[in-house]
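All protein chains of the complex are present and in place, except for one that has been dropped.
Chains: A, B and C, in written order; residue numbering restarts at 1 for each.
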Amino acid sequence: MIRAKVIGASGYGGVGITELLTRHPEAQAAALVDIENVGKPISELYPHLDGFCDMPLVAPEDPTAQADADVIFMATPDGVGMKLAGEALSSGAKVIDYSGDFRFNTPKSYAQYATRIGLDTQHASPDLLSESTYGLAELHRDRINTNTRIVGNPGCFAVSCILGLAPALKKAVVEPRGLICDCKTGVSGAGRKPHAVFHYPARYEQMNAYKLAGHQHVCEIERELGLQAGTEVVVTFTAQVVPVCRGIMSTLYGTLTQPLTEADLLDMYKAFYADDTFVRVYGSTAAVGSMHVRGTNYCNLVISVDERAGKLRIVSYIDNLVKGQAGSALQNMNLLFGLPEATGLSIPGVYP
Amino acid sequence: MIRAKVIGASGYGGVGITELLTRHPEAQAAALVDIENVGKPISELYPHLDGFCDMPLVAPEDPTAQADADVIFMATPDGVGMKLAGEALSSGAKVIDYSGDFRFNTPKSYAQYATRIGLDTQHASPDLLSESTYGLAELHRDRINTNTRIVGNPGCFAVSCILGLAPALKKAVVEPRGLICDCKTGVSGAGRKPHAVFHYPARYEQMNAYKLAGHQHVCEIERELGLQAGTEVVVTFTAQVVPVCRGIMSTLYGTLTQPLTEADLLDMYKAFYADDTFVRVYGSTAAVGSMHVRGTNYCNLVISVDERAGKLRIVSYIDNLVKGQAGSALQNMNLLFGLPEATGLSIPGVYP
Amino acid sequence: MIRAKVIGASGYGGVGITELLTRHPEAQAAALVDIENVGKPISELYPHLDGFCDMPLVAPEDPTAQADADVIFMATPDGVGMKLAGEALSSGAKVIDYSGDFRFNTPKSYAQYATRIGLDTQHASPDLLSESTYGLAELHRDRINTNTRIVGNPGCFAVSCILGLAPALKKAVVEPRGLICDCKTGVSGAGRKPHAVFHYPARYEQMNAYKLAGHQHVCEIERELGLQAGTEVVVTFTAQVVPVCRGIMSTLYGTLTQPLTEADLLDMYKAFYADDTFVRVYGSTAAVGSMHVRGTNYCNLVISVDERAGKLRIVSYIDNLVKGQAGSALQNMNLLFGLPEATGLSIPGVYP
Partner (left out) sequence: MIRAKVIGASGYGGVGITELLTRHPEAQAAALVDIENVGKPISELYPHLDGFCDMPLVAPEDPTAQADADVIFMATPDGVGMKLAGEALSSGAKVIDYSGDFRFNTPKSYAQYATRIGLDTQHASPDLLSESTYGLAELHRDRINTNTRIVGNPGCFAVSCILGLAPALKKAVVEPRGLICDCKTGVSGAGRKPHAVFHYPARYEQMNAYKLAGHQHVCEIERELGLQAGTEVVVTFTAQVVPVCRGIMSTLYGTLTQPLTEADLLDMYKAFYADDTFVRVYGSTAAVGSMHVRGTNYCNLVISVDERAGKLRIVSYIDNLVKGQAGSALQNMNLLFGLPEATGLSIPGVYP
């Protein structure tokens, strides 16, 4: 049994992995650590877990928090995991970090990211960066294995955009510059902490764009798509919030480098993802939406072409809290321990 | 492996049991029958099932629909199951019917129910009525077993009201007359068929009472509570719809026959449900709501007493599509085949 | 032109009256006072007012806040208005207070209310209490006139319950004891301040009861209904939140003292409210709900009788922020200045 420790267990990212662990046949929570709500059973904070996981939240300095673990999920904000990772690795645990702390392999690329979110550009554990792997299994599965010690779990918007555009850039059918990522997220993407703009009366009928000056996820999107393209990629990225709880719908546009039909692209995408359990590819008339991936680790891609304008358009749907966060983390854990990638993740979701 | 046939598979009740069967270790769908959407894979209608269940919906007269089955879920409106049950039983299958067709044991009690919903008061299979069992396992577990052939699955509102008041009536701590059941349901309770009052723009910010002249579920509530009380029970029942998708919140009031505290009642309720996996009992300050049972087979009961007015007040929360429908049906199936009652139903749900 | 000052202008209660004042032909905002967001134009905080009201929020000590006014709306929490009222009256202004501070006429009855919400039971201006009038115009119109100086605006739940039960108690057709007020409110009732339980992801699909130990509005409900009945009234009150923004649906139950039909009661209610613009009375089959009073000052009452159980049941719908707050306040202002009661309030709302 894999012993998993969750740091930052009381947030949505933390409870997400805790929930998934209750269903996993080969792993279980060993400790739930947080600096808030210390002492409370997680099932008091999240009563749906009553009877499934009643472990208390413990402070980092609590002896329980020091318990041995095989893997540590850092469900923590930017800047925390980088300080804790060294000690965690020394204890023999593998580290899966939710934040941007380990999504970059050089201090320089990290600094560019940190600048965007107004954080210290100096990474706290720069020597660990080269060792970390970007945890998007569909593209980096070969480097996420039992020898891997650190995974930087990808950003939620980034997952949807990268999976949506990777095949087209790999095959060089779209221009690497001038890409548009028009992304709409559900409110849970902002986490558990209440805020004026996510207060129910201010949100239930509100849609709006935000961070128009630049969203930090663009760094990893351009880096990852650049790796596929073999050349620099430039993306215009728009973050928008709409009143759903879970879900990202990213509408992705690129200029075709050659006349291609939807059928051509459908074949190309299906081939690209042929071995990927969690990516489903659809034609433009399929009646799929964000609700059909809710509560699951799937990414649904809908392919279309605007032949008049010479544009490829991909609509990419994920659940921001699963494929965009805890689900990808668990998928990575499975790979880190040599388990089948979908272990504990073969869940159809609940509808409606 | 238990072979399950679902009649009426394309409605919410049908897809609900189909979804649950994909997770059940000892049962699987043998045929999905419907008169609408014939020929379509259920995963085209419900794309979240893509890769989990891609069986086509077949017409009743299709040979596939005649396949042998160990159990048949009649996820059909009132009046259908009563016509199909005889033949189903003859084929050796057990029958679990979602409608009111088999919730009553005499033609007379059925007729009272049928009158309320404007149906023919003549039951189509009157001789089967005495054999059927009311499928609320918490109260009738002893009569739902491998010898049982027909189960009348309870109404969603009824489940919430009966579980909420049964202990108090059994112990005679509330008056059997003058009970109030003030019930609020999510919109999925009305099923899959679009209707003007459930059109998103007409509902997202709308709450209203309906069927004020009398709701049919009151029949089974009064019958079941009467069985607990050992005397006639009279209930004033109000059905209301609020803009949630899943969930029932029933607020239940009764006049105390003696001065009792919340602590007294909490003890009584916890003792009554001590052996019931799916009922959780809470005191009046617990922060639980409908969202904490969403997607699960649980019933959460919150106990309070208005000492000034001499009233018991129970708030009862269920997911109308699970404990109120497909989940109870699966719980009954488990009992009918001698399996542990919670098989395939130990799911914490997904939050938020 | 009536000069109106709003204290606590940046909350929902404050912006509500500010919004209404922009449409009022005989009154206008003279100053918007608050201790938060000082210096910001209200239209920056509430951009829908851009071009309609761009006045800045000013601190209480700001000279602008001292400007002469004919009426002061205290859109402030309990305990604030009672401290400011004396000086306001001295300046020649009339006072309309939103909180419980002036809903009671004796220090003793105030103390009972204050106890329920954990406040100091000692009123700060006890000598003003006898002078204040409970601002439910439908019942106390004769005492809200140009000679009145202080109005205690009623609580939102209270408005819905009192209007719903007043005729029945006045005519003694229901027992004064054993009344049930089962109330469901939209989230805006909790105000503008974000909170964990009103965070969009925690609320969009959540319904729950709260304050089961006792809600403070029961004091004014029992007092007002007692005045109608001419005897003591006892109410069991349940507060519940459902995911709508605006609206209260209160379902009210009483035991009939004599056999009466819905038609009898409909006549009685229509006669009682014959001269009230803002109360509409409907029979049990009318398809009305909370959305039909949204954004308006109306109270819709749906009358039904459960003859089997001998119960009267009234479903009472209001917009908690209009008839339950700012609308009633403006209706009171109109009366205080001798204007037609509906001035500036004849708005049908917007649908859907």
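Operating definition for what follows: contacts are C-beta pairs under 8 Å (C-beta built on N, C-alpha and C of every residue); 3 or more make two chains touch, one makes a residue touch a chain.
Everything numeric here is computed off the predicted structure, so don't read it as measured data.
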Selected from A:202, A:329 or A:347 as touching the chain missing from the view: A:202
Candidates A:238, A:257 or A:346 - the one touching the absent chain: A:238
Absent-chain contact - pick from A:41, A:107 or A:289: A:289
Among C:15, C:299 or C:336, the residue in touch with the chain that has been omitted: C:15
Hidden partner chain, residues of chain B it touches: 12, 186-188, 192-196, 198-201, 203-205, 243, 245
Residue ranges of chain A at the interface with the undisplayed chain: 177-178, 180, 182, 184, 186, 197, 201-202, 205-209, 212-213, 234-236, 238, 240, 242-247, 249, 251, 253, 255, 284-285, 287-291, 294, 302, 304, 306, 308-309, 311, 313, 315, 317, 352
For chain C, the residues touching the chain missing from this view: 12, 15, 19, 22-23, 46-53, 188, 204-205, 245-246, 280, 286-288, 291-296, 300, 346-352
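Everything that follows uses one rule, which is that only the chains that are shown with their structure count from here on.
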Maximum centroid distance from chain C, chain identifier (CA atoms): A
Centroid spacing, where centroids are CA-atom means, of chain B and chain C in whole angstrom: 39
Whole-Å gap separating chain A and chain C, where each centre is the average of the chain's CA atoms: 46
Gap in Å, rounded to a whole number, between the CA centres of chain B and chain A: 37
Touching two or more other chains - residue numbers and ranges from chain C: 186, 201, 205, 243, 245-246
